[in-house]
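The complex appears here minus one protein chain, its other protein chains still in place.
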Amino acid sequence: MSGTAKLKETAWCPGCGNFNILKSLDAAIEKTGVDRKRLVMVSGIGQAAKCPHYTDANVFNGLHGRALPAATGIKIANRELTVIVASGDGDMYGEGGNHLLNAMRRNIGVKAFVHNNQVYGLTKGQASPTSEPGFVTKIQTKGVVLEPLNPLALGVAENCSFVARSTSVMPEHLTAMMAEAIKADGFALLDILQPCVSFNKINTAKWYKERCKELPPDYDPTDRQAAFAAALKWGDEIPVGIIYRGARRSFEDMTTALAGEPLSSLGG
Amino acid sequence: MSGTAKLKETAWCPGCGNFNILKSLDAAIEKTGVDRKRLVMVSGIGQAAKCPHYTDANVFNGLHGRALPAATGIKIANRELTVIVASGDGDMYGEGGNHLLNAMRRNIGVKAFVHNNQVYGLTKGQASPTSEPGFVTKIQTKGVVLEPLNPLALGVAENCSFVARSTSVMPEHLTAMMAEAIKADGFALLDILQPCVSFNKINTAKWYKERCKELPPDYDPTDRQAAFAAALKWGDEIPVGIIYRGARRSFEDMTTALAGEPLSSLGG
Amino acid sequence: MEANIRIAGEAGQGVQSAGELLTSAFHEMGLHVFSTQSYMSRIRGGVNSFDIRISDEELHSGREECDILAALTAESFAAEIGKVSRGGVAALDGDAGPDALSLDMTGAAKEAGGARMVGSVAAGIVFALLGYDSAALKKMMEKAYEKKGPEAVAGNEAAAEKGAAMAEGHRGIIRTPQPSARSGELYSGSEAVGLGAATAGVKVVCSYPMTPSTGALTYLASVADRYRIVVEQAEDEICAANLICGAAYAGAAAMTTTSGGGFALMAEGLSLAGMLELPIVIMLSQRPGPATGLPTRTGQEDLLFAVHAGHGEFPKIIYAPGTIGQAYEMTRRAFESAHKFQTPAIVMTDQFLTDAKKNIPELPAELDLVDRHIEKAPSADYVRYAVTDSGVSPRALPGGEAFVVCASDEHTEDGHLTEDLTARKAMQDKRMRKAALAAAEAMPPEFYPEPEETVLLCWGSTYGPCREAVDILRAKGRKVCMAHFAQVWPVWAGAGGALEGRRVVSVEGNSTAQFALLLRQCGAISQFDSILRYDGLPFTGAEIARRFKS
Partner (left out) sequence: MEANIRIAGEAGQGVQSAGELLTSAFHEMGLHVFSTQSYMSRIRGGVNSFDIRISDEELHSGREECDILAALTAESFAAEIGKVSRGGVAALDGDAGPDALSLDMTGAAKEAGGARMVGSVAAGIVFALLGYDSAALKKMMEKAYEKKGPEAVAGNEAAAEKGAAMAEGHRGIIRTPQPSARSGELYSGSEAVGLGAATAGVKVVCSYPMTPSTGALTYLASVADRYRIVVEQAEDEICAANLICGAAYAGAAAMTTTSGGGFALMAEGLSLAGMLELPIVIMLSQRPGPATGLPTRTGQEDLLFAVHAGHGEFPKIIYAPGTIGQAYEMTRRAFESAHKFQTPAIVMTDQFLTDAKKNIPELPAELDLVDRHIEKAPSADYVRYAVTDSGVSPRALPGGEAFVVCASDEHTEDGHLTEDLTARKAMQDKRMRKAALAAAEAMPPEFYPEPEETVLLCWGSTYGPCREAVDILRAKGRKVCMAHFAQVWPVWAGAGGALEGRRVVSVEGNSTAQFALLLRQCGAISQFDSILRYDGLPFTGAEIARRFKS
C-alpha cells in the first residue's frame, strides 16, 4: 500500500447514508473523468468530513466550519485542480455559514457537497441548522425552536451559480448531480439529504425516500422566481435536482492574476 | 451633564447620511414611545457603529461584526429591554454574516438597523459586501468582482419575520420603517441605504433619491414569492418599504425559561 | 484493597452504559469508586473502554492495568489483554484462547431479549468474578431502565443473571475490596461543573458543542428547568462568547463551555469582556492539539494560551480544578471572582476530569447565589467606569435609572469612546489594578501531605494521579510532596517563597511543562525538572512514581 492511498476502513456507522454518498462520489469522479491526481477533497470536521480520507485523492481535512476558505485558497493557488468539498451540514451551514454566503458571492470554482443529515453526528446528536422544528436532543430538550436554514433558498437569493439537491437514498440521481456540479463553472452547492441512523430518528432513509421527487423535466433552473418556489418546497414532497443556475462568471475567470500558469508553479 | 448622557459631538463627516439616520432613529423612538431607560443601543465597529453613542440610551458598543450575538444575549438576559442594533454593512453583512443568518433563524426580538453605505467607511473605503460590481478601491483595484450580498432576499429566503428597506434620503419613510420594526415581534432587519460622502462616489444621495421608490399600497408583504421579486429589484428602481413579514413566533415566546420576570432580576 | 474493572468494546455497543451501571452499582453497595473513560472520535466501531476502579478507601485516579477485563470485541480484547494485571482475569465475547475466558455474551444477551443487552451480560460477569451479589446491580438496572419500561428492566436483569451464571465457575477469582457503608454521591466532572454553575446562579449558557466540553452543556440543559437557565446552542463559538458578554452586561450570570479550537475562536470576545469589564465564565475543557488533534482524549496543552489569550492586556482569572469536588467549587469561585473583579474567569478542565466519576460528599444542589455586586440604585451622576482605587467600578444594569454605556474602544469614565490618551492611561491602569487585586487574593496551592524537599508540581486534573504518586513514593521513603494549583492565574504571590529551596518536578499533560514555565515567567522558580505526558491519556499514580527520578 502506498503511503498515501485512501483509508480502507471507514469510521461510519453501518447503515449510514454516508456510504452511498461516497459511492456516488466515486462514480461521479469516474463519470466526469476527473484526474484524481489533480483532485483535492476538502472538508472540515464531523462524520461527513471524514469522507475525503476514504477517496483516492489529495486531501485537505481542515477545521470545523472552515472547509470553504481552505478550498478557495487551494483553487486560487492552483486553478488546475478540481476542488471538491465534502462535509456536513453543521460544518457548512452552522459554523461555516459566513463562508458559504461568501463562496456564493465569490463564485470560486469549488464544489460543495453537503452531507445534510439534519443533525450533528460526530458530537452525538445536537440539532444542526437544518434540524426540523421540534427536533428533541439533549441540548434542545424541548425541541428545536429555530427556523431551519434553507440552503437552497439562500443560494437562489444570492444568485449562486449552481444550486442543487439530491439524497443518498437516490444514488444514481446523486451521482448525476455531482457530475453536473463538477462540470459547472464557478461555485456549486449540492445539498445531499442523508439519513443518520444513530441520531436522527425522524428524517430516516424511508422518510427521504417517500418524499424526494425529481423536478419535472420542463423545470427551468434559470428562472429565479420558479427556483425560489422550488427551493421553499419541503414536507410531503421534497424536490431534488438542479434548483437554480445563476448567470455568473467564475472568480478565476474574473481575476486577472489568475490568467496563465497556476500560482503554485511560481516560486523558489 | 450627567456622566452617561450621549456624546454631543459626532465623529461623522459633514454631509454623511448617518446624521439623517440618527434623526430618524430619535424620531422613531419618540413615536413608538420606547422608554429610553429600557432601551439598549447595540453596535459593532465602524462609522455607523458609533451611532449608539449619540443617542440617549444604554449603549453596548461591542466588537466588529458581533453586534447581533451581544444584542441577543442582552435580550435573553432581560426581555423587557428594547434592543436596537445600529451598525454598518461591513459589520452586519460582512464580518457578522453568520450571526445575521442565525438572528433570522432564532427570531430574537432585536431590531437590526443597517446603515448600508455600500462601503467600509471607517477603514477608508474598501469594498463592503454590498458594494456594486466594478466598484474600484485601493484593494479592489480592478473593481469588485463579487456578487453583492442581497440582505433582503436573504431575509425572504430564511423566512425572517420582518424585512424592510429604507434610506437616509427619505427621512420620514425611514422613521416610519424604524417604528414598524420596533413594533414588530421578533427579529427585524431594516436595510438603510445611506450615502458616504467620503468614500462612495457612486451611490450618492442623488443616486439613491433618483431610484428609491416606495412599494405600492397594495403590496402584500406576507406574499413570499412577491417579496422575493421585490427583494431582487435593484437598479433604476429600488423599492423601499416593508418587503416581507414571515409568520413566526419570537424566540422569547418560544423559550419557556423566558416566561416570567427577566433573568437579570434573578441572582445575588 | 482495590480492583480495577475494564469494559472494552466498540463505540455503540453499550460500553458506556455498562460502565455507568457498574459504577453506580458499586457505589450503591458501599464501595469507593473512580471511573474513567477512553473513547474514539467515532459513533460506531473502534475501541472504547470504561474503567471502574473500586476500593474500600477513597480513590483519586485511574490505573493503567486492570484486574478484570470484559471485552465485547476481539479487537478491543487484543488492545487491552496486555494490560491485565498479574492475577487478573479477562473475558471475551468470543474465542479468547487459553489464557482468558471465552464467553458467549452476545448469545446470552440475545436469549435475554436482544444483542444490545450485551453490556448487561458483561456487568453480570464482572459481578460474579468479583464475588459480589448482583442485588446492587439489579437495583441500578431498575433505575436506569425504568423509563424504558418494565420489559427493558426485566431483559437487562435477565442478561445480567445470564452473565453471572456464565462466570459462576470463576466466582470470586479476584481479591476484592469489601463494601462498607454507601458513601457520598457520584458525580462526573461535567456534572460538578454544571452544578456549580447552576447553584451559583448562571442564567444564560450559550455554547457550540465540542468534545469534551459537551458533557457540562448537556448537564446544564438537563437541569435548565429546575434552575431556570436559558441554554442556547450558538451558531459558532464567536456568537457564544459575544452573546454571554451581552447577557452579562444586561445582568444575567452567563457562561460558555468549549474546548481548545472553540476557545481560540473566543479569544477576541475574551478581550472584549476584559475591556467592558464583564463577568463572563468560560469552561475550557482541554484535549490534545494542535488543531483538531485527538478530540476525545485528554491533555493540558492550553494553559499558556489561556493565560495570554486575547489581544491587549487585561485581567483574567483562571481556575484548574484537580478533583470533582473542586470542579464544583472552582466553577462557583469563577462566578464569584468574575463578578467581584468584573472580568472574565476561566475554568480549565479536560477530558479526563470531565468524564471521570467518583463518589464524593454530596454537593449542595440548592441555589446559593454568588454576589453579582450590582449597584441597585445608581445616583444621578452614575458612570459605569468610575476610576476607583481598587480598579473596580460600581456596576449598574441597563434598564434602571442610569444609562449604562460601554464601548470596546477606549473610553472615559462614562463609557463613551475617547481618544484622549491621558484618559486611556488612567483607564488601563484602573483595569490592571484589578489584576493586582486578583493576584493578592489568589489561592495558594494545596501541599500534600506537607511541603517537602521535592515537590511534584501540578495543576488541574493531574491532582489525583500526582497524589497517588506521592503516596507510593513516600511509602518507599522518598521525601516528596505534591503542590497542586487549583488557581493557575494570577499565580499566588507566595509561590516563590513556598517553593524556594525545594526541587520542583512539574507533572503536566503537555510537552513543554507549561505551568512550570508560567511560574518561571512570574519569577517564582528558576529551575525545574518535569514528567510530561501528551499522548492523549491521563497520568496514573503508578506511572508518575515509576518515572520519578530522585
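To keep things simple, chains are lettered A, B and C as they appear, and every chain counts its residues starting from 1.
Please note the rule applied: contacts are C-beta pairs under 8 Å (C-beta built on N, C-alpha and C of every residue); 3 or more make two chains touch, one makes a residue touch a chain.
Everything numeric here is computed off the predicted structure, so don't read it as measured data.
*Asks:* Identify the visible chains that the left-out chain touches across the whole complex.
*Replies:* So, taking every chain into account, the missing one touches A, B, C.
*Asks:* Touching the left-out chain: which of C:308, C:373, C:474 or C:502?
*Replies:* Checking each option in C:308, C:373, C:474 or C:502, the one touching the absent chain turns out to be C:308.
*Asks:* Taking the entire complex into account, which one of A:33, A:217, A:235 or A:268 touches the absent chain?
*Replies:* Once the missing chain is taken into account, the touching residue is A:268.
*Asks:* Specify the residue from the set B:127, B:212 or B:230 that touches the hidden chain.
*Replies:* Per the contact definition at the top, the residue touching the missing chain is B:127.
*Asks:* With the full complex in mind, choose from C:41, C:233 or C:337 the residue touching the hidden chain.
*Replies:* Touches the omitted chain: C:41.
*Asks:* Tell me, which residues in chain B touch the chain that this view leaves out?
*Replies:* So the residues of chain B touching the unseen chain are 11-14, 45, 47, 63-65, 94-95, 97, 120-124, 126-127, 129, 138-141, 198-199.
*Asks:* Can you name the residues of chain C that touch the chain not displayed here?
*Replies:* So the residues of chain C touching the missing chain come out as 40-41, 46, 238, 259-261, 263-265, 267-268, 270-272, 274-276, 288-295, 297, 299, 301-302, 304-305, 307-314, 407-410, 419, 421-422, 424-425, 428-429, 431-432, 510-512, 517-518, 520-521, 523, 526, 534-537.
*Asks:* Where does chain A touch the missing chain, residue by residue?
*Replies:* 2-7, 36-38, 40, 42, 45, 50, 53, 56-63, 66, 69-78, 80-81, 98-99, 101-102, 255-258, 260, 262-268
Just so it is clear, only the chains that are shown with their structure count from here on.
*Asks:* Considering only mean CA positions as chain centres, point out the chain farthest from chain A.
*Replies:* Result for the farthest chain: C.
*Asks:* Can you give the whole-Å distance between the Cα centres of chain A and chain C?
*Replies:* Measuring from centre to centre gives 36 Å for this pair.
*Asks:* Take the average of all CA coordinates in chain A, do the same for chain B, and state the distance between these two points in whole angstrom.
*Replies:* Distance between chain centres: 31 Å.
*Asks:* Could you tell me the distance, in whole angstrom, between the mean C-alpha positions of chain B and chain C?
*Replies:* Taking the average C-alpha coordinate of chain B and of chain C, the gap between them is 42 Å.
*Asks:* So which stretches of chain B touch two or more other chains?
*Replies:* 98, 101-102, 255-256
*Asks:* Two-or-more-chain contact residues of chain C, please, as numbers and ranges.
*Replies:* 224, 235-236
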